[in-house]
Each structure stands twice: as C-alpha cells, then as structure tokens.
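Here it is: the structure, laid out below.
Only one protein chain is missing from this complex, and each of the others stays in its spot.
Right after this comes chain A.
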Amino acid sequence: MAVNVTINGVERSIDTDPETPLLWVLRDELKMTGTKFGCGIAQCGACTVHLDGYPTRSCQTYLSDVEGASITTIEGVEGKAAEAVRAAWRELDVPQCGYCQSGQILAATALLTETPKPSDEDIDAAMDGNVCRCATYVRIRAAIHRAAETMEG
C-alpha cells in the first residue's frame, strides 16, 4: 500500500515497505541525500527534518507514520527563519566537515520560528540533540544569535 506524503511541497505516493525509516526513503528512494545518516537511533540529529513544522528525527520515523503529513528537508526549507539561519551560517562560516549541518540548520530554523529571540539556555535546550563532532558549537550558538538579530531588523 502506497503512503501519501507531501515532501518540500510536492505530493508524493511512495510504495515501499512502510516500516522503512523516513531517512532511507528520502536518501535511497527519492535520492534526496541532504538528510544525513549519523546514528540511526535518534541520538545525533543529523537526520532532522520538519514533520508538520516540528523538528523530527527521520531515522526513527517510519514511512507508515507520515501518511498525510508534510515533510520539509534541508533541500526545501525556506521562509524568514530559514533564510536568516542560512545567511548567518555563511557569514560566520559555521560548517567544518558539514555532515551534521543539515540537521543543525533545521533545528535552528525550528527554534527561531518558535522563539525569535532565544537565550543561551533556549539554544542549549533546542540544539542539544544535534551532535557536531567537529564541535562547531561556538559558531552555531553565535550564528543563531546573529540570525535572531537579522530577523528583527
């Protein structure tokens, strides 16, 4: 039975094993490889997507869970917060290896959409699930504050 889901604004009917994690549907079926495989157990956040606007770990979300839902990935995320986040990420050259940054950007975008002026504690709470082994955390924090400033202006 095919699952109907909207991905980056495009309605799709996906006919594969419904117990397949959304992560692998995106990467292997749809060849959208911006969403990354980091741990497979929702401990690192590299696979973060927005599920009806909420940051969600696609490695622990099954295709059968997303019938009728709207998914946004790094390839499709847009809007005021996303634009501010991307611009701040580029201004501060946040990424090093970059492998976790799709997830970081989606988590930061969700944070700023909900909380346009986050404190350091808000940032810790929202971003603690997103691991960066290069430890670019100093710049992630600075870039979130920077994005918040630009959204105000």
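Rule of thumb we're sticking to: contacts are C-beta pairs under 8 Å (C-beta built on N, C-alpha and C of every residue); 3 or more make two chains touch, one makes a residue touch a chain; residues count from 1.
By definition in this document, contacts and distances are computed from a predicted model.
**Q** Name the omitted chain as UniProt records it, choosing among "RNA polymerase sigma factor", "ABC-2 type transport system permease protein", "Peptidase C39-like domain-containing protein" or "Molybdopterin-dependent oxidoreductase".
**A** "Molybdopterin-dependent oxidoreductase"
**Q** For the chain not shown, which residue from A:21, A:55 or A:118 touches it across the whole complex?
**A** A:21
**Q** Contacts of chain A with the missing chain: which residues?
**A** 17, 20-21, 24, 27-29, 31-41, 43-44, 46, 73-75, 86, 89-90, 93-102, 105, 123-124, 127-128, 130-141
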